[in-house]
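A short write-up of the structure that comes next.
The complex is shown incomplete by one protein chain, all other protein chains being positioned as in the whole.
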Amino acid sequence: MSLSHFDAQGQAHMVDVSDKEVTDRVAVAEGAVVMLPETLEYVLAGTAKKGDVLGIARVAGIMGAKKCSDLIPLCHPLPITKVALDLVPDAALPGVRITATVKTSGQTGVEMEALTAVSTAALTVYDMLKAVEKSMRIEGIRVVLKDGGKSGRYEAN
Amino acid sequence: MSLSHFDAQGQAHMVDVSDKEVTDRVAVAEGAVVMLPETLEYVLAGTAKKGDVLGIARVAGIMGAKKCSDLIPLCHPLPITKVALDLVPDAALPGVRITATVKTSGQTGVEMEALTAVSTAALTVYDMLKAVEKSMRIEGIRVVLKDGGKSGRYEAN
Amino acid sequence: MSLSHFDAQGQAHMVDVSDKEVTDRVAVAEGAVVMLPETLEYVLAGTAKKGDVLGIARVAGIMGAKKCSDLIPLCHPLPITKVALDLVPDAALPGVRITATVKTSGQTGVEMEALTAVSTAALTVYDMLKAVEKSMRIEGIRVVLKDGGKSGRYEAN
Amino acid sequence: MSLSHFDAQGQAHMVDVSDKEVTDRVAVAEGAVVMLPETLEYVLAGTAKKGDVLGIARVAGIMGAKKCSDLIPLCHPLPITKVALDLVPDAALPGVRITATVKTSGQTGVEMEALTAVSTAALTVYDMLKAVEKSMRIEGIRVVLKDGGKSGRYEAN
Amino acid sequence: MSLSHFDAQGQAHMVDVSDKEVTDRVAVAEGAVVMLPETLEYVLAGTAKKGDVLGIARVAGIMGAKKCSDLIPLCHPLPITKVALDLVPDAALPGVRITATVKTSGQTGVEMEALTAVSTAALTVYDMLKAVEKSMRIEGIRVVLKDGGKSGRYEAN
Partner (left out) sequence: MSLSHFDAQGQAHMVDVSDKEVTDRVAVAEGAVVMLPETLEYVLAGTAKKGDVLGIARVAGIMGAKKCSDLIPLCHPLPITKVALDLVPDAALPGVRITATVKTSGQTGVEMEALTAVSTAALTVYDMLKAVEKSMRIEGIRVVLKDGGKSGRYEAN
């Protein structure tokens, strides 16, 4: 097996997808921002309407998905048809769990868009809370589900 | 202590830094892409000149740092004066360790730029290797060092 | 009736349009920049070939339509197939009347693209004339016509 | 008096500000989205936590201010040091009143950034409510205050 | 024959392509950066793994193709399906020859995307070598091949 982003000489290119079928595609990615319990308090207070950290990170994640092909050098620009983000405070972590779902009807998958949405939302959570804690960590960003297209369904276990 | 990104009514704003001093600032962030040993083989082969995964991710990370204020809603645009990324294959992980160093001479810090550089480079590593492994994970993105400015030096332990 | 940009929990998302039909869609929006008669003189002189305010605002409006999904958080990226702007000096206003027509063949409408085109052109008119008048106002930006797609034809009265 | 954005031959250029002093500058702009009373109800319900129209428009306005020099052809890129937006439902209008305050420490003013913030927030309000009313209008976008720099203080009356 | 980018009044617009067929389209463009023989030595050394000028210019060219409709005022945004760049050192020039191939499945051609890819790659070569030679020149950027669409095949001779 070889890396599709490189040609026979090992030179990077944007893979030719012009012969691929236009199919409905979906991808789900997840990740988390891990923080101190007292930092999470600010998030919980925020959802209680004094500084909506999760609401702003959700918008940033949606907009981030749309910038994916601008950020990732060899990504194809795609007409995204849906982006949704779920940001859930989790006291057990403690921190915020982030899930992004992206859909398109196109010739290539949208897992990079979903991962970029999660990353951008996570960075935004960090940005909005960094005044109270610098030691937060972004963890476990990965693809949970990918479907549509020739390579078939992928589900993380 | 309160979140600087929200005003007294809890409404988001871009913090007023106009009275802050222009000082030299630096931030270092790190993270990793964890993968199967056989996926790492492709990276190692790449640095040996058949598909330079790390070289392309490095460029993506540098460009990502420049897009930080475009991606993160409440970030100030800053005249970045330096961006450097280090991407090191690590067989013990196994995977790729990423470190980004960003400098500016400005009124606010560059830790978000450094974190965005690491994130973008990590996403690019994922993109270039996803044809051989979908189960890679981006882990441990955090600020390692931040210096310059009124709040003083921060070093992760 | 509920707001389509929010889910059942009131959280913002980019609406799923993947099951909508691809149809030809058109939208027309309008607006105006109201100014002093002596400011309008500069515009009229400009069209007479000494500083083409309207020509530059027209280009800005066309480019603005293309940036719509980048500016408006929950807008879908769309393959625009036509943008035309009409900028007409109107001594009765006095000021400049702006109309934008945008077309696409896609799964969602282009009224936001048309409104963004008008807004960007109006802001550019302001920018180019602000040296002579700061009290200009942008007025009456609205959708005049929207057609194509399931929700049918809309015409302002 | 002549238009500074054109040279002696009437050709557009980005004005040379390199000899201007770096001073603290502020600008305030305002505008409104006028709607039916029943549409305003959705906004009011939203601030009550089912679809935060104003919160999302506020974020869009802040990000719009940062895109100003990218949208307006002859605008200088500026290191913005503050952006704040106020979005207030007004039953008398009926609609939403928007005010934006932008600061920089630079060689040219930020009134275009403030106007762009208001415009982008207004367009976002339209986008999020258009499912319930297409006849909304964006009205009265203007500069309310501009200060700092050689041309002195301007206040709308 | 008239210029399609202007209407009957001579006003610029983005041409209406909504009635054009969606067909597979390809364009190839080329150009060169001409330099002193001793500057070319740096490039050759670079491919030998100390500073990969051509690798970075290749990535820049691919990303440049994706920015085409953002840079060129009247260009349509297009879902690019392939971008490949070839950068070849040529001692006879002396300098670097650049070729870009772009594909889409759309309603208008991709020659502007191919030309933008070549231009951006050439500018990047200049940027990375300017410390050793300021007198480099970018020469001979042109369309070599264009195919697909109603206007038929074009080949440069």
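Order of writing sets the chain letters: A, B, C, D and E. Residues in each chain are counted from 1.
Just so it is clear, contacts are C-beta pairs under 8 Å (C-beta built on N, C-alpha and C of every residue); 3 or more make two chains touch, one makes a residue touch a chain.
What you see is a predicted model; the values in this text were computed from it and never measured.
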Worksheet item: Touching the left-out chain: which of D:Leu3, D:Ile62, D:Leu78 or D:Val143?
Response: D:Leu78
Worksheet item: Which chain B residues touch the hidden chain?
Response: 24, 55, 58-59, 62-63, 65-67, 77, 79-86, 103-105
Fill in: Where the missing chain touches chain E, by residue
1-6, 10, 12, 31, 42, 46, 49-53, 56, 59-60, 63-64, 67, 70-75, 111-112, 115-116, 119-120, 122-124, 126-132, 134-143, 146, 154, 156
Fill in: Absent-chain interface as seen on chain C, which is shown
49, 52, 55-56, 59-60, 63
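Methods note: only the chains that are shown with their structure count from here on.
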Response to the item:
For the pair chain A and chain D, the C-alpha centroid-to-centroid distance in angstrom is 30
Worksheet, complete the sentence: Rounded to the nearest Å, the gap separating the Cα centres of chain A and chain B is 15
Fill in: Where chain E touches two or more other chains, by residue
55, 59, 63, 77, 79
Worksheet item: What graph shape do the protein chains here make by touch: line, ring, star, complete or other?
Response: other
